[in-house]
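A single protein chain has been removed from this complex, and every other one stays in its place.
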Amino acid sequence: MVAPLKQLSLRPDRLTSGHRACAGCGFPIALKMVLMSTEDPVVVANATGCAEVCTSIFPYTAWDVPWIHSAFENAAATISGVEAAYQSLKRQGKIASDKTIRFVAFGGDGGTYDIGFQSLSGAMERGHNMLYVCYDNGAYMNTGIQRSSATPYGASTSTSPAGKVRQGKVQYRKDLAAIMAAHNIPYVAQASIHNHRDLMNKAQKGLETDGPAFLNVLAPCRLGWGFDPKNILDICKLAVDSTFWTLFEVEDGKWKLSYKPRNKVQVTEFLKTQSRFKHLFKKGNEELLEQIQADIDAKWEELLERCGANA
Amino acid sequence: MSAGEKVITNPVKANAGWKELPIGGIIPQGGTARGFFTGGWRSLTPVWDAEKCISCLQCWIFCPDMAIQVEGGKMVGIDLDYCKGCGICAAACPPRTAAIKMVNEGA
Partner (left out) sequence: MAVKQKTVAESHAITGNEAVAYAMRQINPDVVAAYPITPATEIVQIFSNYHADGLVDTEMVLVESEHSAMSATIGASAAGSRAMTATSSQGLLLMHEMLYVASGTRTPIVMPVVNRAVSAPLNIHCDHSDTMGSRDSGWIQLYGENAQEGYDNLIQSIRIAEHPDVMLPVMTMTDGFITSHGMENVFLLEDEEVQAFIGGFKAAYPLLDTDNPVTFGPVDFTDYYFEHRRQVFEAMVNAKQVILDVAKEYERLTGRSYGFFETYRLDDAEMAIVVLSSAAGTTRFVVDQLRKQGMKVGMLKLRVFRPFPATELVEALKHVGAIAIMDRADSLSGEGGPVGAELRAAFYNEEKRPKAVNYIYGLGGRDVTIHHIESVYKDLANILETGVVGPTVRHLGVRE
């Protein structure tokens, strides 16, 4: 379990002020929490995307830990090379045997679900000692909000715009966490930035796991989702209370639910907070909203079943 | 402290020529972004009431810009050199405490 906030606040910032993410962006919250969750030294690899661009504009770096960005689709491969170097040098006695370094890769949903999918799968299968964290903001934000395979059904993006005949994205999200769990790696989890204890506990577990771990974090983008940034935590809370986004862990193949809303709210409560779904509330789209609700309900039931929590 | 008063070192000399720059685009020191002040982006400003504050550090944990200043586990202020005025801190502050209010600087 991660230390209480008071104790965490004594640790130096590993992601510092002065980065250029939009005011109230979700990813810096996710990243700072992940890095805060361990006191061990870490090395970070970052995929191209908002997190990378906003934090590393030369000569200003917001990283107070060793950090490497090499391209978009390969954060997992890049960190696996760094980790391999560590294993090799340690075995050769060129790194002190009592020194433990943790390895983290950060990627957006585009860099993780889509273009970086193969690299991620490869790194997980090879069993590197690393944690891959996807900060999922549900689209390619850095290039101007294009749809990704993590974009929810119905969301309007710049490449799945709501128009006269089409009502946003017509595919459902890829279930990446389940796919990662199918790699039979020791640790997979899903978290959200509004629940900091849950997120940091999971990050710590992932980092300190012997072997590969994957953490998927809901990290809203105010620009792409269309909301006032002060509402970000409420929106995340609605995401989990509607089970649009679910919190769980898969430890050594065992699924465990981390949060079950006492009163599951309608997904419309979540959707209506963001302008990317605004067209769904127009007259004539009622059926689409019903479809979305039905999909979410079915996936929730499935998750409960996986977790053996269907009581 | 206001923007520009801080002295943040950066081993990369501003506008250095190619002979002076470290090779490979490497930034040879961590956290040099502290030398880039984002406070100017702000349209709303968080105003913190020390009297009301219970130092629960909810604002600190959620601030995306590491602008909440904490010393010895206690909230001591907001660094307006970096604060972008997103209002997350005010929203995170427990409703019964409400120690942070967002105000319009211009007004």
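Which chain is which? They are A and B, in the order written, and residues in each are numbered from 1.
Throughout what follows, a contact is a pair of C-beta atoms (placed from the backbone, for glycine too) under 8 Å apart; a residue touches a chain by one contact, two chains touch by 3 or more.
Since we're looking at a predicted model, the values are computed, not measured.
Enquirer: So which of the visible chains would the left-out chain be touching?
Expert: A, B
Enquirer: Which residue, B:I27, B:C89 or B:M102, contacts the hidden chain when the whole complex is considered?
Expert: Checking each option in B:I27, B:C89 or B:M102, the one touching the absent chain turns out to be B:I27.
Enquirer: Which is it among A:S37, A:S56 or A:S258 that touches the chain not included here?
Expert: Of these options, the touching residue for the absent chain is A:S56.
Enquirer: Mind pulling the chain B residues that touch the left-out chain?
Expert: 15-18, 21-31
Enquirer: State which residues belonging to chain A touch the missing partner chain.
Expert: 41-43, 45, 52-53, 56-59, 61, 63-71, 73-74, 76-82, 84-89, 91-92, 95, 101, 118-119, 121-123, 125-126
By our rule, only the chains that are shown with their structure count from here on.
Enquirer: In the complex formed with chain B, which residues of chain A make contact?
Expert: Against chain B, the touching part of chain A is residues 5-10, 13, 15-29, 32-33, 55-66, 193, 196, 228-234.
Enquirer: Report the residues of chain B in contact with chain A in the complex, numbered from low to high.
Expert: Touching chain A from chain B are residues 10, 12, 14, 25, 27, 29-38, 41-42, 55-58, 60-62, 64-67, 70, 72-73, 79, 81-82, 84-88, 90-92, 102.
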